[in-house]
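For this view, one protein chain was removed and the others were kept in their places.
Entry: subunit A
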Amino acid sequence: SSELFTLTYGALVTQLCKDYENDEDVNKQLDKMGYNIGVRLIEDFLARSNVGRCHDFRETADVIAKIAFKMYLGITPSITNWSPGGDEFSLILENNPLVDFVELPDNHSSLIYSNLLCGVLRGALEMVQMAVDVKFVQDTLKGDSVTEIRMKFIRRIEDNLPAGEE
């Protein structure tokens, strides 16, 4: 049940807030942990979903929102705010399952509670040769009406072949 994940995530964030003195460090830890999860999650995703290679960033966006998010978190964010060059878009989450029953205390205003997600997306996409930048630009936990994640394509990662190979 996804409650297990949500509750566990909450316990993790709480623990990290105890272990690290400032929100920035917690945010970094969440991102790092998310990255480590993402690089493994992608295998699980590819095995379950059977999606082929994406031809462009728009396809990638669709796969992320309509298949991946649905599969793992049970929600389908909408895709909006494409940049003119097609290298940036936003995912809008009407509700973020990670934050059910969560309230941010006043002394943690810089905490990006769901920052794990940014790391997961970044790590997963790196494994399919895409370097991306992911960040939260709106957060219902901070009083915004929706949660918005901005994803930007940086560059294609070339396969690193061992020396001496073609």
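In this text, a residue touches a chain if its C-beta (ideal position, glycine included) is under 8 Å from a C-beta of that chain, and two chains touch if they have at least 3 such contacts; residues count from 1.
The rule is short, and it goes like this: contacts and distances are computed from a predicted model.
A.B. asks: Leaving aside the chains on screen, match the unshown one to its UniProt name from "Trafficking protein particle complex subunit 6B", "Multifunctional methyltransferase subunit TRM112-like protein", "Ribonuclease kappa" or "Mic1 domain-containing protein".
C.D. replies: Protein name of the absent chain (UniProt record): "Trafficking protein particle complex subunit 6B".
A.B. asks: For subunit A, which residues lie in contact with the unshown chain of the complex?
C.D. replies: 1-5, 7-12, 14-15, 19-20, 29, 32-33, 36-37, 40-41, 44, 48, 71-74, 116
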